[in-house]
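Heads up, one of the protein chains got dropped from this complex, but the rest are sitting where they should.
Should a chain be cited, it is by its letter among A and B, assigned in written order, with residues numbered from 1 in that chain.
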Amino acid sequence: MSFDYLTIAVALVGGILFVYANMWILSLVRPNKPSDLKLSTYECGEEAFSSSWLRFDMRFYTVALIFVVFDLEIAFLFPWAVVYRSLGILAFVEGLIFVGILFLGLFYVWAKGDLDWVKAFAKGRIPEVLDGPPSREVRKGVFESGLSGGPERNGGGEEAGTS
Amino acid sequence: MSAEILAFLVLATATVAGGVVTLWSRYVVHSAFGLMLSLLGVAGFYVLLGSDFLAVTQVVVYVGGVVVLYLFGVMLTPPDREERSIRRIAVAGIFAVAALVVLLKAVFGMEGRWYGVDPDRGPASGGAVIREVGNAFMDKEAYLLPFEIASVLLLVALVGAVFIARREGGRGS
Partner (left out) sequence: MIASILAVLPAAEGIPNPSIPTSWVLLLAALLFILGIYGFLVRRDLIVVFMSIELMLNAANLTFLAAARERMLDPEGQVYAIFVITVAAVEAAVGLALLIAWFRLRATLDVETAVELEG
(Lines give C-alpha, C1' and ligand atoms only; values in the text may rest on other atoms or scores of the structure.)
Protein backbone atom coordinates (compact mmCIF):
# COMPACT_ATOMS: atom_id res chain seq x y z
CA MET A 1 0.00 0.00 0.00
CA SER A 2 1.71 3.15 -1.11
CA PHE A 3 -0.93 5.68 -0.31
CA ASP A 4 -4.40 4.25 -0.79
CA TYR A 5 -6.00 6.94 1.29
CA LEU A 6 -5.13 9.77 -1.07
CA THR A 7 -8.72 9.82 -2.30
CA ILE A 8 -10.04 10.34 1.21
CA ALA A 9 -7.49 13.07 1.88
CA VAL A 10 -8.38 14.87 -1.33
CA ALA A 11 -12.11 14.64 -0.54
CA LEU A 12 -11.51 15.92 3.00
CA VAL A 13 -9.38 18.87 1.96
CA GLY A 14 -11.65 19.63 -0.97
CA GLY A 15 -14.73 19.62 1.22
CA ILE A 16 -13.21 21.92 3.81
CA LEU A 17 -11.86 24.28 1.16
CA PHE A 18 -15.22 24.35 -0.64
CA VAL A 19 -17.04 25.58 2.46
CA TYR A 20 -14.50 28.19 3.49
CA ALA A 21 -13.79 29.41 -0.05
CA ASN A 22 -17.50 29.99 -0.58
CA MET A 23 -17.82 31.83 2.72
CA TRP A 24 -14.83 33.99 1.83
CA ILE A 25 -16.10 34.79 -1.65
CA LEU A 26 -19.54 35.65 -0.33
CA SER A 27 -18.05 37.89 2.34
CA LEU A 28 -16.58 39.98 -0.47
CA VAL A 29 -19.90 40.71 -2.13
CA ARG A 30 -22.51 40.73 0.64
CA PRO A 31 -23.45 43.89 2.52
CA ASN A 32 -22.29 43.99 6.13
CA LYS A 33 -24.38 46.20 8.40
CA PRO A 34 -24.46 44.64 11.88
CA SER A 35 -26.70 46.01 14.58
CA ASP A 36 -27.44 44.95 18.15
CA LEU A 37 -30.75 43.42 17.18
CA LYS A 38 -29.25 41.39 14.34
CA LEU A 39 -26.43 40.07 16.47
CA SER A 40 -28.60 38.94 19.36
CA THR A 41 -29.50 35.27 19.73
CA TYR A 42 -32.66 34.36 17.88
CA GLU A 43 -35.07 32.52 20.11
CA CYS A 44 -38.37 32.13 18.27
CA GLY A 45 -38.99 35.83 18.28
CA GLU A 46 -38.82 36.12 22.05
CA GLU A 47 -36.08 37.88 23.86
CA ALA A 48 -33.35 35.56 25.06
CA PHE A 49 -33.65 35.34 28.82
CA SER A 50 -31.26 32.63 29.94
CA SER A 51 -27.85 31.24 29.25
CA SER A 52 -27.53 28.80 26.37
CA TRP A 53 -26.34 26.21 28.87
CA LEU A 54 -29.15 24.16 30.29
CA ARG A 55 -29.00 20.84 31.97
CA PHE A 56 -29.84 17.98 29.66
CA ASP A 57 -31.85 15.02 30.69
CA MET A 58 -30.07 11.95 31.96
CA ARG A 59 -31.72 9.74 29.36
CA PHE A 60 -29.53 11.15 26.59
CA TYR A 61 -26.51 9.96 28.52
CA THR A 62 -27.98 6.51 29.07
CA VAL A 63 -28.68 6.05 25.38
CA ALA A 64 -25.20 7.28 24.42
CA LEU A 65 -23.73 4.85 26.95
CA ILE A 66 -25.56 1.88 25.48
CA PHE A 67 -24.48 3.02 22.02
CA VAL A 68 -20.81 3.10 23.04
CA VAL A 69 -20.98 -0.38 24.56
CA PHE A 70 -22.46 -1.90 21.43
CA ASP A 71 -20.04 0.10 19.30
CA LEU A 72 -17.24 -1.71 21.09
CA GLU A 73 -19.06 -4.97 20.53
CA ILE A 74 -18.72 -4.31 16.80
CA ALA A 75 -14.99 -3.70 17.21
CA PHE A 76 -14.68 -7.18 18.72
CA LEU A 77 -17.12 -8.96 16.47
CA PHE A 78 -15.71 -7.69 13.18
CA PRO A 79 -12.49 -9.78 13.33
CA TRP A 80 -14.61 -12.68 14.56
CA ALA A 81 -17.00 -12.28 11.63
CA VAL A 82 -14.09 -12.33 9.18
CA VAL A 83 -12.78 -15.69 10.38
CA TYR A 84 -15.57 -17.68 12.06
CA ARG A 85 -16.56 -19.46 8.86
CA SER A 86 -13.09 -20.92 8.46
CA LEU A 87 -12.81 -21.97 12.10
CA GLY A 88 -15.95 -24.07 12.36
CA ILE A 89 -18.68 -24.41 14.94
CA LEU A 90 -16.50 -23.75 17.97
CA ALA A 91 -15.67 -20.19 16.93
CA PHE A 92 -19.34 -19.63 16.20
CA VAL A 93 -20.26 -20.72 19.74
CA GLU A 94 -17.54 -18.50 21.17
CA GLY A 95 -18.98 -15.51 19.35
CA LEU A 96 -22.46 -16.41 20.56
CA ILE A 97 -21.21 -16.47 24.16
CA PHE A 98 -19.75 -13.00 23.66
CA VAL A 99 -22.99 -11.63 22.28
CA GLY A 100 -25.04 -13.46 24.91
CA ILE A 101 -23.14 -11.91 27.79
CA LEU A 102 -23.67 -8.46 26.30
CA PHE A 103 -27.36 -9.12 25.77
CA LEU A 104 -27.70 -9.74 29.51
CA GLY A 105 -26.76 -6.08 29.94
CA LEU A 106 -29.23 -5.00 27.28
CA PHE A 107 -32.00 -7.01 28.97
CA TYR A 108 -31.10 -5.45 32.31
CA VAL A 109 -31.48 -1.88 31.10
CA TRP A 110 -34.56 -2.87 29.13
CA ALA A 111 -36.25 -4.56 32.08
CA LYS A 112 -35.34 -1.74 34.43
CA GLY A 113 -37.01 0.75 32.12
CA ASP A 114 -33.95 2.83 31.31
CA LEU A 115 -34.73 2.53 27.62
CA ASP A 116 -38.24 3.97 27.95
CA TRP A 117 -38.08 7.55 26.89
CA VAL A 118 -41.24 8.43 28.79
CA LYS A 119 -41.33 6.42 31.94
CA ALA A 120 -44.96 7.12 32.67
CA PHE A 121 -45.97 5.07 29.63
CA ALA A 122 -44.00 2.03 30.73
CA LYS A 123 -45.52 1.99 34.17
CA GLY A 124 -48.99 1.75 32.69
CA ARG A 125 -50.27 4.81 34.42
CA ILE A 126 -51.66 6.19 31.18
CA PRO A 127 -53.32 3.32 29.34
CA GLU A 128 -55.22 5.37 26.75
CA VAL A 129 -52.06 6.41 24.94
CA LEU A 130 -52.46 4.13 21.97
CA ASP A 131 -56.00 4.97 20.94
CA GLY A 132 -57.29 8.35 20.02
CA PRO A 133 -55.62 11.71 20.21
CA PRO A 134 -53.59 12.28 23.34
CA SER A 135 -55.63 13.63 26.19
CA ARG A 136 -54.61 16.57 28.29
CA GLU A 137 -53.42 14.15 30.94
CA VAL A 138 -51.07 12.41 28.52
CA ARG A 139 -49.61 15.60 27.20
CA LYS A 140 -48.90 16.66 30.74
CA GLY A 141 -47.16 13.37 31.44
CA VAL A 142 -45.03 13.74 28.32
CA PHE A 143 -44.08 17.24 29.23
CA GLU A 144 -43.16 16.55 32.81
CA SER A 145 -41.09 13.45 32.28
CA GLY A 146 -39.76 14.10 28.81
CA LEU A 147 -38.28 17.52 29.17
CA SER A 148 -36.72 18.21 32.49
CA GLY A 149 -34.44 21.15 32.86
CA GLY A 150 -34.79 24.34 30.97
CA PRO A 151 -37.22 27.11 31.64
CA GLU A 152 -40.87 26.33 32.02
CA ARG A 153 -42.46 27.68 28.90
CA ASN A 154 -46.10 26.73 29.18
CA GLY A 155 -47.00 29.07 32.00
CA GLY A 156 -49.84 28.53 34.46
CA GLY A 157 -52.76 28.17 32.07
CA GLU A 158 -54.59 24.95 31.43
CA GLU A 159 -51.94 22.52 32.58
CA ALA A 160 -51.84 23.81 36.12
CA GLY A 161 -55.47 23.03 36.71
CA THR A 162 -55.15 19.29 36.20
CA SER A 163 -52.55 18.53 38.81
CA MET B 1 9.22 15.53 0.57
CA SER B 2 7.06 12.55 -0.15
CA ALA B 3 3.33 12.39 0.36
CA GLU B 4 3.73 10.14 3.40
CA ILE B 5 5.96 12.61 5.19
CA LEU B 6 3.65 15.47 4.33
CA ALA B 7 0.72 13.45 5.71
CA PHE B 8 2.74 12.70 8.83
CA LEU B 9 3.47 16.37 9.44
CA VAL B 10 -0.15 17.43 8.88
CA LEU B 11 -1.44 14.67 11.18
CA ALA B 12 1.18 15.47 13.82
CA THR B 13 0.16 19.12 13.77
CA ALA B 14 -3.53 18.24 14.07
CA THR B 15 -2.94 15.76 16.88
CA VAL B 16 -0.75 18.00 18.98
CA ALA B 17 -2.87 21.10 18.35
CA GLY B 18 -5.98 19.19 19.36
CA GLY B 19 -4.26 18.01 22.52
CA VAL B 20 -3.13 21.54 23.41
CA VAL B 21 -6.65 22.89 22.86
CA THR B 22 -8.01 20.08 25.04
CA LEU B 23 -5.94 20.96 28.04
CA TRP B 24 -5.68 24.70 27.60
CA SER B 25 -9.18 25.84 26.71
CA ARG B 26 -11.28 27.43 29.43
CA TYR B 27 -14.44 26.08 27.84
CA VAL B 28 -15.06 22.39 28.30
CA VAL B 29 -16.91 22.15 24.98
CA HIS B 30 -13.84 23.45 23.18
CA SER B 31 -11.83 20.85 25.06
CA ALA B 32 -14.14 18.13 23.81
CA PHE B 33 -13.76 19.26 20.20
CA GLY B 34 -10.00 19.56 20.62
CA LEU B 35 -10.02 15.98 21.87
CA MET B 36 -11.99 15.00 18.79
CA LEU B 37 -9.41 16.62 16.49
CA SER B 38 -6.61 14.88 18.36
CA LEU B 39 -8.32 11.49 18.15
CA LEU B 40 -8.94 11.95 14.42
CA GLY B 41 -5.26 12.72 13.98
CA VAL B 42 -4.38 9.53 15.83
CA ALA B 43 -6.75 7.64 13.52
CA GLY B 44 -4.81 9.08 10.59
CA PHE B 45 -1.61 7.78 12.14
CA TYR B 46 -3.15 4.33 12.38
CA VAL B 47 -3.77 4.52 8.62
CA LEU B 48 -0.16 5.55 8.04
CA LEU B 49 1.01 2.66 10.18
CA GLY B 50 -0.98 0.22 8.09
CA SER B 51 -3.60 -0.62 10.72
CA ASP B 52 -6.72 0.15 8.75
CA PHE B 53 -9.08 -1.72 11.03
CA LEU B 54 -7.84 0.11 14.10
CA ALA B 55 -8.23 3.44 12.29
CA VAL B 56 -11.87 2.68 11.55
CA THR B 57 -12.39 1.43 15.10
CA GLN B 58 -10.83 4.62 16.43
CA VAL B 59 -13.18 6.79 14.39
CA VAL B 60 -16.28 4.72 15.14
CA VAL B 61 -15.68 4.15 18.86
CA TYR B 62 -13.81 7.27 19.92
CA VAL B 63 -15.01 10.02 17.65
CA GLY B 64 -18.49 8.59 17.21
CA GLY B 65 -19.01 7.29 20.72
CA VAL B 66 -16.70 8.44 23.46
CA VAL B 67 -16.52 12.08 22.39
CA VAL B 68 -20.31 12.16 22.19
CA LEU B 69 -20.37 10.72 25.69
CA TYR B 70 -18.04 13.52 26.82
CA LEU B 71 -20.27 16.10 25.15
CA PHE B 72 -23.27 14.73 27.03
CA GLY B 73 -21.19 14.85 30.20
CA VAL B 74 -20.44 18.49 29.46
CA MET B 75 -24.10 19.26 28.88
CA LEU B 76 -25.19 17.47 32.04
CA THR B 77 -22.92 19.54 34.24
CA PRO B 78 -22.49 23.30 34.39
CA PRO B 79 -19.49 25.19 33.08
CA ASP B 80 -16.86 25.33 35.78
CA ARG B 81 -14.79 28.46 35.48
CA GLU B 82 -11.69 27.39 37.26
CA GLU B 83 -8.91 29.71 38.28
CA ARG B 84 -5.46 29.23 36.85
CA SER B 85 -3.02 28.73 39.65
CA ILE B 86 0.71 29.21 39.23
CA ARG B 87 1.41 26.48 41.74
CA ARG B 88 -0.49 23.86 39.77
CA ILE B 89 1.09 24.93 36.48
CA ALA B 90 4.56 24.75 38.04
CA VAL B 91 4.01 21.32 39.58
CA ALA B 92 2.47 19.93 36.40
CA GLY B 93 5.25 21.45 34.32
CA ILE B 94 7.92 19.81 36.48
CA PHE B 95 6.25 16.41 36.14
CA ALA B 96 5.74 16.88 32.39
CA VAL B 97 9.38 17.84 31.81
CA ALA B 98 10.54 14.89 33.90
CA ALA B 99 8.33 12.55 31.88
CA LEU B 100 9.61 14.13 28.66
CA VAL B 101 13.21 13.44 29.67
CA VAL B 102 12.41 9.83 30.54
CA LEU B 103 10.50 9.20 27.33
CA LEU B 104 13.08 10.88 25.08
CA LYS B 105 15.76 8.81 26.73
CA ALA B 106 13.67 5.72 26.08
CA VAL B 107 13.13 6.56 22.41
CA PHE B 108 16.66 7.66 21.60
CA GLY B 109 18.25 5.03 23.80
CA MET B 110 16.94 2.17 21.73
CA GLU B 111 19.65 0.44 19.79
CA GLY B 112 19.37 -1.78 16.80
CA ARG B 113 16.23 -3.44 15.67
CA TRP B 114 13.14 -4.58 17.48
CA TYR B 115 13.70 -7.90 19.09
CA GLY B 116 11.87 -11.01 18.07
CA VAL B 117 10.93 -10.14 14.51
CA ASP B 118 10.05 -13.35 12.74
CA PRO B 119 12.37 -13.40 9.72
CA ASP B 120 9.96 -15.53 7.73
CA ARG B 121 7.10 -13.16 8.26
CA GLY B 122 6.65 -11.36 5.01
CA PRO B 123 5.09 -7.96 4.39
CA ALA B 124 1.48 -8.04 5.50
CA SER B 125 -1.44 -6.09 4.17
CA GLY B 126 -4.34 -4.68 6.16
CA GLY B 127 -6.75 -7.29 4.85
CA ALA B 128 -4.56 -10.17 6.00
CA VAL B 129 -3.99 -8.61 9.40
CA ILE B 130 -7.66 -8.50 10.28
CA ARG B 131 -7.82 -12.24 9.60
CA GLU B 132 -4.85 -12.79 11.90
CA VAL B 133 -6.52 -10.67 14.57
CA GLY B 134 -9.67 -12.76 14.27
CA ASN B 135 -7.68 -15.98 14.53
CA ALA B 136 -5.87 -14.63 17.60
CA PHE B 137 -9.20 -13.79 19.22
CA MET B 138 -10.58 -17.27 18.55
CA ASP B 139 -7.46 -19.18 19.56
CA LYS B 140 -7.69 -20.49 23.11
CA GLU B 141 -3.92 -20.54 23.31
CA ALA B 142 -3.94 -16.82 22.53
CA TYR B 143 -6.67 -14.29 23.28
CA LEU B 144 -9.90 -16.23 23.58
CA LEU B 145 -10.19 -15.70 27.34
CA PRO B 146 -9.50 -11.93 27.17
CA PHE B 147 -12.02 -11.76 24.33
CA GLU B 148 -14.77 -13.28 26.46
CA ILE B 149 -13.71 -11.31 29.53
CA ALA B 150 -13.97 -8.14 27.48
CA SER B 151 -17.66 -8.86 27.02
CA VAL B 152 -18.00 -9.29 30.78
CA LEU B 153 -16.21 -5.95 31.21
CA LEU B 154 -18.62 -4.30 28.80
CA LEU B 155 -21.56 -5.88 30.62
CA VAL B 156 -20.33 -4.61 33.99
CA ALA B 157 -19.69 -1.16 32.55
CA LEU B 158 -23.15 -0.98 31.00
CA VAL B 159 -25.01 -2.13 34.09
CA GLY B 160 -22.80 -0.17 36.49
CA ALA B 161 -22.84 3.11 34.60
CA VAL B 162 -26.58 2.97 33.99
CA PHE B 163 -27.14 2.16 37.66
CA ILE B 164 -24.91 4.99 38.87
CA ALA B 165 -26.30 7.52 36.44
CA ARG B 166 -29.92 6.67 37.15
CA ARG B 167 -31.72 9.47 38.82
CA GLU B 168 -32.66 8.23 42.27
CA GLY B 169 -36.00 9.40 43.56
CA GLY B 170 -35.94 12.53 41.45
CA ARG B 171 -38.50 13.92 39.10
CA GLY B 172 -39.45 11.61 36.28
CA SER B 173 -38.20 8.28 37.59
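We adopt the following convention: a contact is a pair of C-beta atoms (placed from the backbone, for glycine too) under 8 Å apart; a residue touches a chain by one contact, two chains touch by 3 or more.
None of the values given here were measured: they were computed from a predicted structure.
Every shown chain touched by the omitted chain in the complete complex is listed here: A, B. Remark: the residues of chain B touching the chain excluded from display are 2, 4-5, 8, 12, 15-16, 19-20, 22-23, 28, 31-32, 35, 38-39, 42, 45-46, 48-51, 53-54, 57-58, 61-62, 65-66, 69-70, 72-74, 76-77, 80, 82, 88-89, 91-93, 95-96, 99-100, 103-104, 106-108, 110, 113-114, 116-118, 121-126, 129, 132-133, 135-137, 143, 146, 150, 153-154, 157-158, 160-162, 164-165.
Contacts to the hidden chain, counted on chain A, fall at residues 1, 3, 58, 61, 65, 68-69, 71-72, 75-76.
Here is the rule we go by: only the chains that are shown with their structure count from here on.
Interface residues of chain B facing chain A in the complex, by the touch rule stated above, are 3-4, 7, 47, 50, 53, 57, 60-61, 64-66, 68-69, 72-73, 75-79, 125-126, 130-131, 133-135, 137-138, 144, 147-148, 150-152, 154-155, 157-159, 161-162, 165-167, 171-173. Those residues of chain A lying in contact with chain B across their complex are 1, 3, 5-6, 9, 53, 55-58, 60-62, 64-69, 71-76, 78-84, 87, 90-91, 94, 97-99, 101-102, 104-106, 108-109, 112, 114, 119, 144-145, 148.
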